[in-house]
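Down below is the structure, laid out as structure tokens.
The complex appears here without one of its protein chains, the remainder shown in place.
Per-chain residue numbering starts at 1, and chain names A, B and C are given in the order in which the chains are listed.
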Amino acid sequence: MNGPFLLTLIWVLPFIIALVTIPVHQENHLRIKVISLLGNFVNLILVILLTIQFIGVSNTSSTVQESNVSLFQYGYKVAWFTIMNIEYNIGVDAISVLMMLLTAIVIFCGIIASWEVEKQAKEFFILLNVLVAGVYGVFVSIDLFTLFLFYEIAVLPMYLLIGLWGTGRKEYAAMKLTLMLVAGSAFILAGILGLYFESGLNTFDLNQLSQVRFSDSFQYWAFPLVFLGFGVLGAIFPFHTWSPDGHASAPTAVSMLHAGVLMKLGGYGCLRVGMYLMPEGAHMWMNVFLVLVTINVLYGAFGAIRQTDLKYITAYSSVSHCGLVLFGFTAMTFTGLKGGVLQMISHGLMTALFFCLIGMVYGRTHTRTVSEMGGLMKVMPFLSIAFIIVGLAGLGLPSLSGFVAEANVFVGSFANPALINRVCSVLAVLSIVVTAVYVLRTVNSLVNGPIRKQYNTLIDASPLEKVPVIILLFCLFGMGILPGWIIELVNGAVHPIFNNLMR
Amino acid sequence: MTLSHCVILSLILCAIGVYGVLTRRNLIGILLSVEVILNGANINFAAFAHFRAVDSVAGAIFPIFVMAVSACEMAVALAIIISMYRRKRRLDVYNLEELHG
Amino acid sequence: MNLLLPEFFLLFLTFFILSLDLWRNKSQSALSFHLSWGGLLALFVLLLALPYDQEQVYFGGYTVNGTALLFKQIFVLSALFTVLLSRPYFTPGGNRRGTLKYRSEFYCIILLCTFGMFAVVSAKDLLTVFIGMELATIPLYILSGYQKEDAFSVEASTKYIIMGSLSTGLLLFGYSFLYGCAGSLGFDAIAAVAQSSQDEPLLKLGVLFVFAAIGFKLTLFPFHMWAPDVYDGSPTPVTAFISVSSKSVAIAFLLILVYGPLAPMHGYLQPILLILAAATMTVGNLGALRQLKLRRFMAYSSIAQAGYIIMAMAGTSEAAWSSIIYYLFVYAAANYALFFIISLIGRHGNEEFKSLQGMGKQHPVLAAVLLLTLFSLGGIPPLAGFMGKFLLFAAAAEQGFYAMVVFAALNSTISLYYYLLLAKEAYIIKPFAVKNNLLQTDIVQKVSLMVLTSAMIFFGLLPVFSNAIRATVH
Partner (left out) sequence: MADWLFTHSYLILAFPLLSFLVIGLFLQRVSPEKSARFALGTAFFSMLFGVAVSGAYYVKVLAQPLLYPERTLICFDVAWLNFTPILTANMGIYLDPISVMMILVITIISFLVTCYSIGYMKGDSGFGRFFALLSLFSFSMLGLVVSSNILQMFVFWELVGVSSYTLIGFWYEKPSAVAAAKKAFIITRFADAFFLLGILAVSFYVGSFDFQKLNSIETAALLNQSFQFGSFTINLLTLSTLLIFAGGWGKSAMFPLHVWLPDAMEGPTPVSSIIHSATMVVAGVYLTARMFPLFSQSLTTLWLIQCVGAFTALFAAVIAVTQRDIKRILAFSTLSQLGYMLFSLGAAQVIYPDVPGSGLNPLAYSASMYHVFTHAFFKCMLFLGAGAIIHAVHDNDILAMGGLKALMPKTYWSLLTACLAIGGIFPFSGFWSKDAILLASLQSGHYFTFMVGLFTGGLTAFYMFRFFFLIFHGKARSDLHNVHEDPWMTVPIMLLTIPTIGAGLLEQFFVSQVTLPGLQEISNFSHPSWLPVLASLTGLTGISLAWFFYGKGRLEKAESFKRDFRSLYNVVYNKFYIDEVYLFITRKIIFAGIGSPVKWIDRHIVDGAMNLCGEILQLGGRLVRFLQNGQLQFYLGITIIGFVSLLFLGK
């Protein structure tokens, strides 16, 4: 299929789904869900098609290894708001394609996982699809304005999704999450306006901007703005506090989507807009951010140790793992950047599965407090084994995706011989021990040990519930055992960024 | 009698007006103080017109318009104050306290 | 001569309705209503038909050009929607605020007021501006006190008129000083003076006096004190009218002043404008944080909006004109949509946050419109508000005021907080008792809401509007 059309279709389709859902009758839940499911299934197919096509056209030849311009496939541009010379300018490189693939998988699983939603199902699925459309939009856009626009579209529906269908202190959590992310986007806004005007080209086009050598004084203030702005969504310390509350109170699908995909927008933006466009700024600030994200990694892990709520544990582990994403970037080495990208994918799959399982367990036990569970292996072996596996993925067990990513991150961070990088990488590597501690603690007290009698009657996952779990497990193992092709793709995309960084 | 005298006079009137506006408790009184301010402005116009204006006609006409306009304004104000008096039976500015926050 | 047609038509319409009511002496008839909205609609069409690329000056003091016409469009639309809004709001059978005596006078006053605004945006000298401004202001005093039975209304108008006349005094002083140094009332003369002797203290004094006076109408920070009380006390349609029209006319005048006669002093004005903007948006947002009454809330939110708008005036002439006009359209659309919903509630209940509860379940469409409106006001894509704010910020950023942009963007985050509070009331919080559906929407409201909502969406998505405005400004 014609590439640009395919790209447009992919991000438009969820909007269409939302529009189609509007006329459906309030009470006709089944139809609403089926529409969403089918729509997103089609989208999944489309994205897979796109990926296959992309693998066909992507080349990792030496020319790519030398060039410092990201090679966007299926580029297509048409003027939009001419007064600010804003264009609808789309195209994808390997990172965006993989991210879209991740999104497609996660949302498909998410919709199955939220099959139980009964309350105002219509609004729920409409908002969910709008959110997804925003996410796809961010990944396809090359124009900074549209990127920002989609970014906000992706952030906002979260408020109602959490506030309306969440649990616990949902209003507080939703408000906090939304405000912190929007405040972050305030920084981004200033940053991209700065890029627009300071470049002297009056353009939002990433490719043109990437070739501009911005003045150091400008990058000195603009880079941290952009990096922090996106970093908030990447849960960078100390702006991560929305994540535990938000993820804890969000409904299953939303946690999956948010932790699995949305948090990746942060890392994506940091890489695409921050480091790619402002390399000198990156060099100026990297040590600061290196320290921050190292704190992230350790702090998230230690924070998870003492939590008792399953979702809080997962949220803190997300903080730690997303820290690893940025940690890979801040290493400023080729392998580090690559590792960061791989970690985005791996963590996306992993944490999505984590929240999915938590949702199912919660739906049965009606508690998320770890200490109140135990012995679930006896009554629900499938879920329990899946839980153990995803836990092991979390602590970076080889043959699961986590190891591939973390190995790249660590090798990359170690490849930077500066002393501070060394110290930070040592600390980060040691964090895997802490990870092991909380993961095993959680898994043990959840699936092992004697079972409480009130759980004896619980049933294992239904066939429908098994579908997302199996899909995600398959992806985890697939990426863990045969990482070759993904790494090839990512190499192709990371080389230009890295070369630009080192220009 | 120079320009500065007149300007100072107008400013003094303005100050008096402001003082009145800030201190009078009776609404009518406040309105009168406002009138004083307006007239100060008029004096300004006249003075500028007389001493340094290129086309002094404009400066001379302006106060007339001002008087007319302020007359309507006062009329409206009085009407409103009357209806206000109907409600509260007081003309005390401190009675205007229901709307706040 | 044809560029003056709108003015004449408006005058004719006004007096026709008035006289009609004189000899037909049926004050409650709907005729005046239909006449006025029809007339306004026709007027709008007429405005659209006029050429926007030429400028004509009539008897020295009155000029008509593209931007003026654009502003006139805003005024006409605002008046039109006020009329449409007032009809269902004032039809008897609601709460005690629902009754309206002297119906056609009400419409006439609105039209007259609009005429005054026309005069302001077309003025070429201080006298015309003064007359126009007074003509645009004094009717508002009357309107805000229109319900003589309602103590709130009367108190509001009392406060309004007294503070208003004080500001008039300041304005006059400002004019007098400007006249003093320019030696003439014409803008050209003032421009010449501003060009030749920039730091003439008398000139600066005059400018500051004028700024204070306009700041009053524009609800800039230290001069905004009247706004919450007046917005809260006046009848809802009047509040809407004040919040859109009277603000727009003030902005128009400020634009004309800053980029017309005072253009040479722009460097001197920039910091003042920025400080005023920063203070205003902060105060507005902070004030709105803890409100419970809808109209008072709207007052603070519109104060904040004024702050954003002023910020753009630090930019270049072209950017400022186009972005501000564009934003005014967007702002008007969102505001009226919200006021329509408020008036729906106010028809029967108190116009408070609480009254919104349960809307998401009982009136999903209405709630969706509310949500869109709030997002548009909060500047969330893909709605028009986002594009509008973006252009305002860009205008400031172009001059390198990035810190200001960050500050403003953070402010709009705060504003998002209280807009989301409204959404929360409408969607999340469960009403204590499920209310029986009181919110009936008649055809007028349905159509208006539809028009406004689609405006909010299409302004944000289609570039034609912004392009047209930029073309006109250019």
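Operating definition for what follows: a contact is a pair of C-beta atoms (placed from the backbone, for glycine too) under 8 Å apart; a residue touches a chain by one contact, two chains touch by 3 or more.
Note that the structure is a prediction, hence the values are computed from the model and not measured.
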Displayed partners of the chain not shown (whole complex): A, B, C
Hidden partner chain, touching residue among C:Val207, C:Ile341, C:Ala394 or C:Leu420: C:Val207
Among A:Pro23, A:Gly56, A:Gly200 or A:Pro238, residue touching the chain not depicted: A:Pro238
Residue, one of C:Ile414, C:Ile428, C:Met456 or C:Val473, that touches the chain absent here: C:Ile414
Full-complex contact with the absent chain, from A:Ile142, A:Ala186, A:Leu292 or A:Val404: A:Val404
Contact with the hidden chain (one of C:His34, C:Lys101 or C:Arg290): C:Arg290
Residues of chain C in contact with the chain not shown: 158-159, 162-163, 166-167, 170, 201, 204-205, 207-208, 211-212, 216, 221-223, 225-226, 228-229, 272, 275, 282-283, 286-291, 300, 414
Residues from chain A at the interface with the omitted partner, ascending: 65, 176, 180, 237-241, 244, 299, 302-303, 305-307, 334-335, 338, 375, 377-378, 392, 395, 397-399, 403-404, 407-408, 410-412, 414-415, 425-426, 429-430, 432-433, 436-437, 440-441, 444, 447-451, 483-484, 487
Hidden partner interface residues of chain B, rising order: 18, 21-23, 30, 93-94, 96-101
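Keep this in mind: only the chains that are shown with their structure count from here on.
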Chain centre separation in whole Å, for chain C relative to chain B (CA means): 26
Centroid spacing, where centroids are CA-atom means, of chain A and chain C in whole angstrom: 43
Length of the line joining the C-alpha centres of chain A and chain B, rounded to whole Å: 64
Complex contacts: residues of chain C adjacent to chain A: 322, 360-361, 364, 375, 380-382, 386-387, 390-391, 393-394, 397-398, 400, 402, 405-406, 409-410, 412-413, 416-417, 420, 423-424, 427-428, 463, 466-467, 470
Contacting residues of chain B [partner chain C, same complex]: 7, 10, 14, 17, 21, 27, 30-31, 34, 37-38, 40-42, 44-45, 48-49, 52-55, 58-59, 61-62, 65-66, 69-70, 72-73, 76-77, 79-81, 83-84, 86-88, 96, 98-101
Residues of chain A defined as touching chain C within the complex: 26, 80-84, 120, 123, 145, 149-150, 152-153, 156, 159-160, 163-164, 170-171, 175, 178-179, 182-183, 185-187, 189-190, 193-194, 196-197, 221, 225
